[in-house]
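Heads up, one of the protein chains got dropped from this complex, but the rest are sitting where they should.
Showing chain A:
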Amino acid sequence: MASTFTYSDADLAKFREIQQLAYDCAEKTAAWIEPGVTERQATDRLRRHLVAAGVTDFFHVPFAWFGDRTAFRHFHTPLQFFAGGRVLQEGMPYVLDCAPVVDGYTADIGYGGKVGENRIWDRLAQDLQIYRELILREVRARKPLNEIYAAVDAQIAAHGYDNRHQVYPGRVIGHQVTRNTSRAPAGVNLFGFGLRTLQTLGRELIAERLHGRSPLWADGRSSRHAPTPGLWAVEPHIGFRDTGIKFEELLVVTEDDAYWLDDDLPHVRRWAEPARGGSDRTEQAEAAR
């Protein structure tokens, strides 16, 4: 199946386009977000932006987490991943996560933000860059996925943070993304995942298992293999005390190389800014110059 790299440049352009669209909707939602908004309201807003932009199906339903929920504190059941009634307050961090599908092309993004002052968030946001570079370096060296996972965890420990991707189902830090070819009805969700997604994912799981690989990237036995060529949605998630942040974006892995699908993303632009991790407003100001 996806053992060799099968995407044309046109396919990659489509993937890039939908990833841009997803980040664009997240930024629009972030610009609208203010103290008093609940997670559910933020999720609704994000979904409406996506649907308005032509999204008909979702890899998984959009999520929003506020405050200490960005660090996945006190998460015990998968149900707690869904957006809840938590109200955003001044100084709180938030994370928006969505995975729109258009024409079978899928994106899966994570967007971290904050309202007002939060020094811990600023520092975490700055440090995320190290993980983005580390992952790319290790994948290019074609290290086994579980070893890359361990390297990310070691970096998190050195930073003095907690690895929050460990709380994700299966403790995954990433998963493969393919062009969705399912004919199941679009827009139908089961356990938070689109029906088409589940069907495609199920098919891939079986196919990859036959090759002794896994489309899910975790720290276990099934990830003891070199990165499979294809597209991977990678989401290192770090937390410190009650503040958490992550990015999620597509990594392109070919037979002998790897690169991030797109470098023109909010978190990457933030690192290019001088000194401090700025707010959305300063980002827009930078872009306008």
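Before moving on, here are some points about what is shown:
The rule we apply is simple: contacts are C-beta pairs under 8 Å (C-beta built on N, C-alpha and C of every residue); 3 or more make two chains touch, one makes a residue touch a chain; residues count from 1.
The working rule: contacts and distances are computed from a predicted model.
This complex has a chain not shown, and the name its UniProt record holds, of "Hydantoinase", "Basic amino acid ABC transporter substrate-binding protein", "SDR family oxidoreductase" or "Probable tRNA sulfurtransferase", is "SDR family oxidoreductase". Across A:73, A:159, A:203 or A:224, the residue that sits in touch with the chain not pictured is A:159.
Checked against the full complex, the one of A:42, A:61, A:120 or A:216 touching the unshown chain is A:120. The chain not displayed touches chain A at residues 119-120, 123, 157-160, 240-241.
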